[in-house]
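Just passing along the structure, written as structure tokens.
Of the protein chains in this complex, one is absent; all others appear in place.
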Amino acid sequence: MTIQRGRHFLQTPGPTNIPDRILNAMHRPAIDFASPEFHDLAIACFEDIKAVFQTKSDVFIYTASGHGAWEAALVNILSSGDRVLMPETGRFSLVWRNMTETLGIEVIETPNDWRSAIDPADVTRVLSEDKDHKIKAVLVVHTETATGVTSNIPSIRKAIDDAGHPALLVVDAIASLMTVELPMDKCGVDVVIAASQKGLMLPPGLSFTAVSAKALEVSEKNVMPREYWSWKSRLNSEPYRRFCGTAPEHLIFGLREALDMIKEEGMDAVFARHARIAEAVRKAVGVWVSEGPMEFNALVPEQRANSITCIRMPADTYANDIRTVCRDTFNVSLGGGLATLMGKTFRIGHMGDLNEPMIIGALGGIEATLQVLNVPHGKGGVMAAVDYLADTTTR
Amino acid sequence: MTIQRGRHFLQTPGPTNIPDRILNAMHRPAIDFASPEFHDLAIACFEDIKAVFQTKSDVFIYTASGHGAWEAALVNILSSGDRVLMPETGRFSLVWRNMTETLGIEVIETPNDWRSAIDPADVTRVLSEDKDHKIKAVLVVHTETATGVTSNIPSIRKAIDDAGHPALLVVDAIASLMTVELPMDKCGVDVVIAASQKGLMLPPGLSFTAVSAKALEVSEKNVMPREYWSWKSRLNSEPYRRFCGTAPEHLIFGLREALDMIKEEGMDAVFARHARIAEAVRKAVGVWVSEGPMEFNALVPEQRANSITCIRMPADTYANDIRTVCRDTFNVSLGGGLATLMGKTFRIGHMGDLNEPMIIGALGGIEATLQVLNVPHGKGGVMAAVDYLADTTTR
Amino acid sequence: MTIQRGRHFLQTPGPTNIPDRILNAMHRPAIDFASPEFHDLAIACFEDIKAVFQTKSDVFIYTASGHGAWEAALVNILSSGDRVLMPETGRFSLVWRNMTETLGIEVIETPNDWRSAIDPADVTRVLSEDKDHKIKAVLVVHTETATGVTSNIPSIRKAIDDAGHPALLVVDAIASLMTVELPMDKCGVDVVIAASQKGLMLPPGLSFTAVSAKALEVSEKNVMPREYWSWKSRLNSEPYRRFCGTAPEHLIFGLREALDMIKEEGMDAVFARHARIAEAVRKAVGVWVSEGPMEFNALVPEQRANSITCIRMPADTYANDIRTVCRDTFNVSLGGGLATLMGKTFRIGHMGDLNEPMIIGALGGIEATLQVLNVPHGKGGVMAAVDYLADTTTR
Partner (left out) sequence: MTIQRGRHFLQTPGPTNIPDRILNAMHRPAIDFASPEFHDLAIACFEDIKAVFQTKSDVFIYTASGHGAWEAALVNILSSGDRVLMPETGRFSLVWRNMTETLGIEVIETPNDWRSAIDPADVTRVLSEDKDHKIKAVLVVHTETATGVTSNIPSIRKAIDDAGHPALLVVDAIASLMTVELPMDKCGVDVVIAASQKGLMLPPGLSFTAVSAKALEVSEKNVMPREYWSWKSRLNSEPYRRFCGTAPEHLIFGLREALDMIKEEGMDAVFARHARIAEAVRKAVGVWVSEGPMEFNALVPEQRANSITCIRMPADTYANDIRTVCRDTFNVSLGGGLATLMGKTFRIGHMGDLNEPMIIGALGGIEATLQVLNVPHGKGGVMAAVDYLADTTTR
């Protein structure tokens, strides 16, 4: 086998590139969990992370994957026998739905073609029919990692309000946080779920629930058995000990650095950077799909995510080969198709610690792969990305 | 404030010293979670970690604190309304009991003075009285972190067998794993619970349940709502994906290195090293307590843990000052008293990546602290430790 | 100022990209310089580095920059009053010449346009005229970092032989080592000079002289005052102590890793990788220079280096702006023009730890810069590089 040299380009939709600053911040001895040093660090992280969620409410930090935070959101506000609305978006709404049902909660799902955003009209319709308010919550995936589609949260908020329904609004922002605006308080979101390994630029291992006063109140009375995930129990701990057991110190060291980096760059600049990098990707993909069988998976341009671009093939022929060749021959890792999209799509992750030459290099590796595999495509995608980046520089 | 220089000595009972090899193994970019590289790494870790638990059964790896693994063990084998026996050992049996009750499980507790091991006769007595086998499990803390007492697992196994009772035996080995023998399969333990940040030398963030076939069978039929913790769900995933969501890659990189280091040193050598270092600590403490008010918290010498030594004071006067001065003036961090032992004890952690000069330095810092604070004590503890280490070298 | 995110692309002609493996190998405590561990490490490095120079002779490792190794070569084989031939190649032959003269050595220089390789006929001519063999050595720069031109060492060897002249052949391979073949023994080179921060992928701080038996013999009798640089003194030390003082342990830890990486990949594969990456750069530059005022600095295609491409401008207008904008706006660092080429050239370094997406990203950043600055150029350089890389993959 040929030994590969140089830095591998990680363009999967999570985990993402971890800045050296964060890796260095984590490269240190453990410290006394009960020391003033850790106390102050934890308190500051719990406070400063609120800005990332654009909220004044409490953010709970879990030693867990994003799936753990899904479960945390569910078991704090819902109990077995409750009913919820979960609009379909793709593989992740599907897996979350399965978890919800496994926990004994009844799910109403509105269907989706895995190529479009949630239709707010569906939400209004289902809630309007729920006269006696049996539906306790509407749970939506903001950016569906499997499809590259971002739904519009304000419009869903409006849909709930239009139906005059009291259901809580719970948003999975795992694949969108820090890549596109999601002002929790302003949008009236009750729970935002996120994880460390995407826009936050950290290794996987932490996840989060940001929780409105209304959701906290619901959780106070909720009877679902729980302790590790329990907001109530964590709020009853000393503030710096809100981890249910020993804190994941090294990830907290990394989180501290990530929060500092985000503050330095500025939230708006982070969003703008993601929008620009994403548009560069879309320029390249736009050229590729202009000839031959490839398409954007997301049908509506405005719904295409700033964190992931999903590219669709008509048949099973190419998608997996593209990933393998691109990874093994051109040092660029891509995401594959998931669930019903397996073998039919590949995905370019473009979130987190990313800049111009990184995305150009990745797109170049992909375009070279298309050539090597003789995938019919419009030629010059990389150039279109370069042109766009040249045209939009503001420095 | 005086700036401190040199390496701080972390002698808390977890987190513990992380070897540079492990920190370096974790200092690398994230990788594609779906790549052959991660696939092979995960499969190997799931396989190789069995040796650490001395079992052939499955070990489940959680992105969670040790408390998370507590909850995992509970919700997989028990449901609300079930009854269990949880012999008291100290603060950690207490907190675990509270969690168990919060989950709706009825707990029978046998009392303990927080200075002694579990009495197997108590176990036999309670189980013998449970004629219709309503008690589903006996849950014991192997080494109680708050008291420095290690209970005898084989004798508890025998106590259950003597009562002819089918209850599962669940052992919290969080503070004992890799510091003292616990041959799961040979001892007939059904579930062993552990975490990364103690004998395994890793940062906090991972926890484990090793599960016997009998416990797995029980879990298949258990109705407690759960998904993140579910053994069944994890077994249904592809083997390398048994993390319920994105794997905590960096902790897995570290785990791989830890497993290699343990294999290189050899399990028996690791246990012998812990026993010798612990005895050196006990030699020092034995001198200190020979005059004045301090005592070993663990009353019975054979029950003193190889991972933590807990030292008791008659009054609230010294214990907290000792920790503060030792940390701020002599660069050695100790554990404090917990729950009812708060202000009455301090604790020396001595597990994980530790050698002779490290423990001598720590003991020296403590003895200097006793002098600075004028705590009455027998003089020469450090020398006793040095003498013992000189007498017992085998190299 | 806009905060930049993501990894900066370092495309200067040294220092170059340092692999994480090497940085990690250097991230460790110092060790006892007199321990068996360091002894074995040093001995192995002195032995294994011979392969990199393709020689069986001794290689001397200096704690010094490449300029230090220049001086080492000079003072070991030459004394004040000696005469040498130093064919001009560019800024680095010029600086080396100045050093040589400062040391009291008389230099005969054959002129060069800084766009071409050394003409072997010049060497033959000068040596043929030196009937009484006053010229002690011919000192040549293999790849001139300032011009991107590589001279042909076998042809220079032949030129010396054709003149029947006994002069030593000394080659500065600082910018060529590991980027193009230079089989020292086979080519009959007497001294090869190199440094750590280019093809060897290490931080700056080490430099090397590989020395033939003939050169060693000359040095034995050479009277130039010297100790730090002295081959003789170093040979008289214990083999592991051949550093004249405390060894630069961390750079040696890094060197060990670099030698392992080179062995894993294979020398031929390393050369082939450099040739392919360099050709991709030349394809891109070839498009850019096809329209407008830019040119390859190296006039003869076969003389263009596999480690650096130097691009020439007619006037002072663009070259410095290109570097600034490319660095500050597109996260790609380039080399500038040196000496008489200042303001007239910029240079792309492409040596060391480099792969396809890295070079594509760098070229993309440069092409975007050309657009931003309205530098007239043929469009599509990046695509040409992508096409070439797609056409030449062998995996």
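Letters A, B and C name the chains as they come in the text, with residue numbers starting at 1 for each one.
In the analysis below, contacts are C-beta pairs under 8 Å (C-beta built on N, C-alpha and C of every residue); 3 or more make two chains touch, one makes a residue touch a chain.
Since the structure is predicted, the reported quantities are computational estimates derived from the model, not experimental observations.
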Residue touching the undisplayed chain, where the options are C:R327, C:H350 or C:H377: C:R327
Options C:P154, C:G188 or C:P203, residue touching the unrepresented chain: C:P203
Residues from chain C at the interface with the omitted partner, ascending: 7-8, 10, 12, 14-18, 23-24, 26-35, 63-68, 71, 75, 80, 99, 102-104, 195, 197, 203-205, 224-228, 230, 233, 243-251, 327, 333, 335-336
Contacts of chain B with the absent chain, listed as residue ranges: 2-7, 9, 17, 19-20, 27, 261, 264-266, 269, 273, 328-332, 353-362, 364-365, 367-369, 371-372, 379-380, 382-383, 385-387, 389-391, 393-395
Absent chain, residues of chain A that touch it: 20, 24, 27-29
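Basically, only the chains that are shown with their structure count from here on.
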Averaged-CA centre spacing for the pair chain C and chain A, given as whole angstrom: 45
Gap in Å, rounded to a whole number, between the CA centres of chain C and chain B: 55
Distance between chain centroids, defined by C-alpha means - chain A, chain B (Å): 35
Multi-partner residues of chain C (at least 2 other chains): 20, 27
